[in-house]
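Our next item is chain A:
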Amino acid sequence: MTAPALASAPELAASLPALPSAVGVVLLVSAILMAIGLIGFLVRRNMILMFLSTELMFQAAALAFVAFGRMHLDLSGQVFVIFILTVAAAEAALALALVVLLYRRRETLSADAWAELHE
Partner candidate 1 sequence: MTLWALLLAPLATAAAICLAPARTAKWIATVGACTATAIAVLAALQFPHWTSETFWPDERGPEIFESLGVTFELGLDGVSMLMVLMTVLLVVVSVIGSFTAVTTREREYYAWFMVLESCVLLAFMARDAVLFYLGYEFTLIPMYFLIAIWGGPDRRPAAIKFFIFTFLASVVMLVGIVYVASRRAEHVGSWSFLIPDLISYASTQLTAQEQFWTFLALMIAFAVKTPFFPVHSWLPLAHDQAPTAGSVILAGALLKLGTYGAFRIGLPMAPLGGAELSQFFAVIAILGIIAAAMICWVQKDVKKLVAYSSVSHMGMLMLGMFALNPIGVQGSLIYFVNHGLSTGGLFLLIGMIYERHHTKDMDQLGGLARTMPVWSSFMIFFTLSSVGLPGLNGFIGEVLCLWGCFTSEHDAVSGYPGMLGPWFGIIAIVGLILGALYMLRMVGAIVWGTPKEPHHPHDGGDHGTRLPRDMSPREIGIMLPLAACCLLIGLYPKPILESMDPAVRAALVRYPDAVEKVLAERSEAEAAEASAQGTVTP
Partner candidate 2 sequence: MTLPALLASAEIPPFQGVHAATSAPELSWSGLLLLLPLASMVLCALMAMSRTRTKLPAIVTSVSFLGMFVTVLGLAFRVGDTPVVVHLFEWINFGWTAATPGPERAGEELWRSITANVGFYVDSLTIFWMLFVTGLGTLIAVYASEYMEQDRGVSYSRFFFGMSLFLLSMSALVMADNLVLLYLGWEGVGLASYLLIGYYYKKPAAVAAAKKAFIMNRIGDAGLALGIFLTWVNYGTVEYAPLFAALSDPPSGSGSWIPAAIPFCLMLGAFGKSAQGPLFTWLPDAMEGPTPVSALIHAATMVTAGVYLIARTFPLFAAHPDSLEVVAWIGGGTAFLAATIALAQHDIKRVFAYSTLSQLGYMFLGLGAVSTFGAAYHVFTHAFFKAALFLTAGAVMHGFAGQLDLRKLSGLRHLPGWKIVSWAMFVGCLWLSAFPFTSANFSKDAILEAAFIMDTPSYRFLGWLGLFTAALTAYYSFRVWFRVCCGPVSYSPGEEDHGSDDHHGHDHGSPGGAVRDHAHEPATSAHHGDGHGGGFHPHAPRLAMNLPIILIALGAVLSGIPAYQKLAGGENWAQQMVLHSSAYQGSAMPLAHGDAAVEHVAHPTVLGMNPHLAMMVIGGVAGVLGIAIAWWFHLANRQAAANLRSSLLASPATRWLPILLERKWFVDEIYHAIFGVPAWIASHLLHWFDRHVIDGLLVNGVGRIPPFLGRVFQPLYSGRLQGYAVTMSISVGVILLWALWAWIVGEAPR
């Protein structure tokens, strides 16, 4: 099913000269998403929110993959996104389990509560 689309890709690319700028916009969004995720990760003390921020960063990368896949007219970018989602799910499970464990121990979700190990 993808074969004809791929076959026609060069024409498609030639017919859409504005495409790179479109990809650029998506990439920009991806970068902004990444930045938001990072900033969220850095400033939020709640571990669940922090984890959500990392998810945001993952999705920023996924967005970039999609954008580049579109740019190269290659489906593997989108395939990668599927895997990212899977891994993100696994990480989420792990994260939540961990958070529960930690909450039991300290009864707080603040990351700052865990600073016993230091120089």
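Throughout what follows, a residue touches a chain if its C-beta (ideal position, glycine included) is under 8 Å from a C-beta of that chain, and two chains touch if they have at least 3 such contacts; residues count from 1.
Regarding selection, all candidates are chains of the complex that A comes from, given by their letters.
Since the model is a prediction, treat every value here as computed from it, not as a measurement.
By the touch criterion defined above, chain A in this complex contacts candidate 2 out of 1 or 2.
Of all residues in chain A, only 38, 41-43, 45, 50, 111-112, 114-119 touch candidate 2 in the complex they form.
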